Structures are given as C-alpha cells and as structure tokens.
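Every protein chain of the complex appears in place save one, which is left out.
The first chain written gets the first letter, and so on, giving A and B; residue counts start at 1 in each chain.
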Amino acid sequence: MGVLKDLKNLILGMGITGKHLGRHAVTIQYPEERWTMPEGSRGIVVLLSDKETGELNCTSCLLCMQACPTAAIRIDAPRGEDKKRRLISFDIDFGLCCFCGLCEEACNFCALKMAPKYEFSTLTKDELVWDMKKLQEMGRDVDYVDTRKKKKPKESVPGPAAPKADTVASPPANAESAKPEEPKPETPEQEEGNG
Amino acid sequence: MLLALMSLELVHIFRWAYGLLADTGLPALWVLLISYALLGAIMFGVLAVLALFLVWWERKIAGHIQQRFGPMRNGWHGWYQTIADAIKLLQKEDVTIDARDRFIFFWAPVVCFVAAFLAYICIPFGNGLIVADLNIGILYIMAVTTFTIIALLMAGWGSNNKYALLGGMRSAAQVVSYEVPMVASILTVIIYVGSLSMVDIVASQQSFFTWFIFRVPFGPIAFLTYITAATAEANRVPFDIPEAEQELVAGFNVEYSGMKFAMFFLAEFLNMFTVSAIAVTLFFGGWNGPWLPSWLWFLGKTLLVVLLLMLFRWTYPRLRVDQLMEFAWKFLVPVTFGNLILAALMKYLGWYW
Partner (left out) sequence: MPELRTEEFQINMGPHHPSTHGVCRLLLTMDGEKVVEAVPYVGYLHRAIEKICENRTYHMCIPILDRFEYVTSMSCNYVFSLAAEKLARIEVPERAEYLRVIMLELNRIASHLIFVGTTAMDLGALTPFLYGLRERELIMDLFEMTCGQRLTYNYIRIGGVSRDIPPQFVPKCREAVRIIGGKLADYEGILNENPIWLARMKGIGYADPQQAIAWGVSGPVLRASGVKYDLRRDDPYSIYDKFNFDVAVRWNGDNYDRFLVRIDEIRQSLKIISQALDGLPEGETRAKVKARFKPPAGEVYVRIENSRGEMGVYLVSDGSEKPVRVKTRGGSYNQLQFLPEIVRGRGYLIADLVAIFATFDVIMPEVDR
C-alpha cells in the first residue's frame, strides 16, 4: 500500500538524521582549535629576508608588480646614478590582492612568499595596506627554501672576502658589503617552467 | 540513593506548603486565592524556564543532527544562550508601525502567549501534580489551544501588511483544518477511558501494556494521526508554510520586533511542549513508571516526543500550502474517523484489553 511505503520512507529518512545524533561533530571550535594549513596554502604575501643577514631578499626587479592582476603591489624603486634600482617602498594592498599567487611564481629571488596565514582582519581599509616593514616582519617566521643562485666570490677583492649571500656570520652592518645582490639584466623572455 | 530518589515526589512539598498556608488562620477563600496565585506564579516560572530550555535544546539537537555543535560559547555548551538572546531581544527597538488597528496589533502576542499558557493548568505533571483536575480536562485543553488561531488572525490583521495578512489567514486555515483529526484521534482514546479528565486518562494506563499506543490496531494509528495533526497545530515543519523564510510571505509575525516577537516565538515552543504532553498523557501512560518519581517520568517521556518533533523538523522538506490542506481533509480526516469507528466497534464488541 502506498501509505505504508510512504511511512516506511519517512521513518527511513528520520533514521538517517537520527543516527547523526550520535556522531561527533565535524566542526572545530575556532579560535581555541585551529586547522593546520597545508604546505603551500596561499595566505597573505610576505617579504622574505635572508636567513643569515636578515635583510630583504628583494632586488627590486619589479617582476611581481608586473605579474599582479589587480595592481595590489606598489613598488617605488627608482634607478640611481649607477643604473641600479634602490628599493624605497614596497606596499601591498590586501584589499586589492586576490591571493592568486602569481607574484610568488614570478619572483626569482625568493623575496615573496604566500605564507599560510589568514588572520589579519582590520577595522579600516587603510590598515589593509601593508608597508615594507610590516611585510618583512610578518615574513620573519616563515620558513622557505632558498633557491637563489649563489654569488661566486669575487677573485680580485683582497682581505676579508666580500660577503657572499650564503656565508655564515657575515657582518651585516657594513653598508658597502650589505648592498643587495646585483639584479640580473631582465631578459625579455623568461621561461616559466615547472616551477 | 534510589530510595531518596523515589521519595522525591513533589506533591508532598505542595501539600506541606498548602498545610502551612492553611495554618496561618486566614479565611478559606483567602487561602484558596493565595494558593492559586502562588501556583500560577510557579507555573509561569516553570514554563518560562521550559521554553528557554526547549529553544536551547532545539538548537543543540539541530546542531548535532547536522554534525556541528550548536551554541557552545554562552556557558557550558551554551546553556544560557537563550537567556542571552532574550536579553538581546529585550534591548531591541520596538518598531512602531503604522498599524491598521493598534489595539489588535498590541494584544496579539499577549493573546498568543496566554493561550499557550492556559493549557497547562490541566496537564498532569506527576502523581497529584495537576493545578486543576477538571472533569472536562482534555476538552478544556482542546478549546484553549484554539485561542492561538485568534492570536494569529489578530497578528495578521493588525500589521498593515498584505503579506502578513496572507500568512495569518493561511496559518489560521491550517490550524483549524488540523483540529479535526486531532480531536478525532483524542476521541479514539477517550472512548476507552470513559472520562475526559486527564487524571483518569493517566490512571487507566497503570501498567506498561495498557498504554494506549500498544492497543493495536487503533492505538498506533491514533498516535500517528495525532502526532501529524499536532505538528501542524504547532506550525512546525513539514507544516510551517506560514513561517517559512524561503517563501515570499514571511509569516504573520513579520512586523513584530523585540520582545513581542519573542512572545510569539516562545509561545510556539510552549505549544510544542503542550502537544507533546498531551501525546504522552494519552498514549504513553502519562507519569506512570517504576522507581523514578512520576514527574521525572513525565518530563522524560515528553522530551522524547519533543525530540521526535524536532527530528521531523530537521529531516523533512515542507509541504506546499494546498498540499497541506489536501492532506488534512482528504487523507487525515477519513483515516481518523475510520479509526474512531473501528475503536468504537471494538469497544462495543468487547474486543480489547
């Protein structure tokens, strides 16, 4: 009879929801418990610093600024008399950033990374624009694999060797030796391979 | 420990308190009035706590059915979430609308709440724990729960809003239609009890196997039709078209805000408890049960029926309005009346126990 079949199906439906009463919840109580973000999560963009010297790895090549689809990255790095760029300011507007990760892929100097951090709500839109100092500070505890090409020691310099990018305990205070690495001449066509 | 639990019959406390009052030497009328006033106050307190508890319980059950937690922050597992919500609603601005009829608009939530409350003077909470043992108990409850319709119509009319009016009319039509199968299901049980008094109904189900739900074949059918009609009475899913959000017509209480809305809301939950209490009294043996005090049995059984109603809500989609009315008149009414005739025949022929 139709009625009995309907009744059976109704009770079956209730049985399914009823058996969930005994199951443990799948949600976690944030902020007491936090989900561990997997490796490679795309959270906020941070500026990475050298592991030994603590200076920014950024060489002002401006590739990230050109790669960003929403123009969230604003870099002020004018060329000096020696035709090299000096990084004056590096702002990222997280109100515009779409967290696509193209800047991280464009960078060849391990200067940018998308850290798996996501808690940065602010009360005003202006606070979402982070300057170089804040970006570097947020990037201090982000671990990264240094894949930059190592600088060969210059043969002609006498005395203490010019500090290489990856030597241990190089004096950081010296303004001369702490100059950022020479940016490679921007090749018009850079390969984007299996990064 | 068990003995102490068994002796926790509340009726002794009430009798002792009444004895105290009588000893004060006041004239008998005064004693009666004061005792009833106190009982009313106690009932009000109990019902308020009950309504708050039910709201919390609904949210927790809903959460666990959906494999999440429900309220967790306010107190241990959110036990005072409802109190926090009530305080919030108290603080809300009472939006004064250009009401069609200010008197009706103002008194609708009051009537609703009073109607929900009035039924409780006749419900046996335990052995001897009944405010007034009317000899027309169940008839009185049926009559009083019908007051809710008046409140819905008042709410719909008083808001100067055609959608609220539509919602109120639909709601009233639904409640009136489902009264018929509800009363017929109840009559099926009353035939066997022989009296309309709630105390007698409970007294006729002393042993486990005399519970009316086990009196096949009319018992289970009566229970099923009763619980369906009761869900419709309480405006719960699958019959909650009048208060559905996904529909255009937001319901009769769309223009109410703050505490007035809270009145409707709490009245709905109290209604749910009322119909569950009646179901327990009629079909599940009321407060009968071994070892534990009677009021605990009553509470436990009623909460189980309330759990059943909540499972209905969180499992089933809702019926369309015309399907709802069709279901009531074309299916439930014939079935309940058929059941009634069957039960009457069986009683006449003596084929029952």
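Note that in this section a residue touches a chain if its C-beta (ideal position, glycine included) is under 8 Å from a C-beta of that chain, and two chains touch if they have at least 3 such contacts.
Since we're looking at a predicted model, the values are computed, not measured.
Taking the full assembly into account, the omitted chain touches A, B.
Residue A:E105 is the one among A:E52, A:D91 or A:E105 that touches the chain missing from this view. Touch with the chain omitted from the figure is made, among A:A67, A:V129 or A:V142, by A:A67.
Touching the missing chain, out of A:C61, A:I92, A:M114 or A:L135, is residue A:M114.
Residues of chain A that touch the chain left out of view are 6, 9-10, 12-13, 15-17, 26, 37-42, 67-69, 98-102, 105-106, 114, 188-195. Touching residues on chain B toward the chain that is not drawn are 62, 65-68, 237-238, 240-241, 244-249, 314-323.
Everything below uses one rule, namely that only the chains that are shown with their structure count from here on.
Chain B has its Cα centroid 59 Å from the Cα centroid of chain A. Considering their complex, residues 61, 63-69, 72, 224, 311-312, 314-316 of chain B touch chain A. Interface residues of chain A facing chain B in the complex, by the touch rule stated above, are 7, 10, 13-14, 16-18, 20-21, 23-27, 29.
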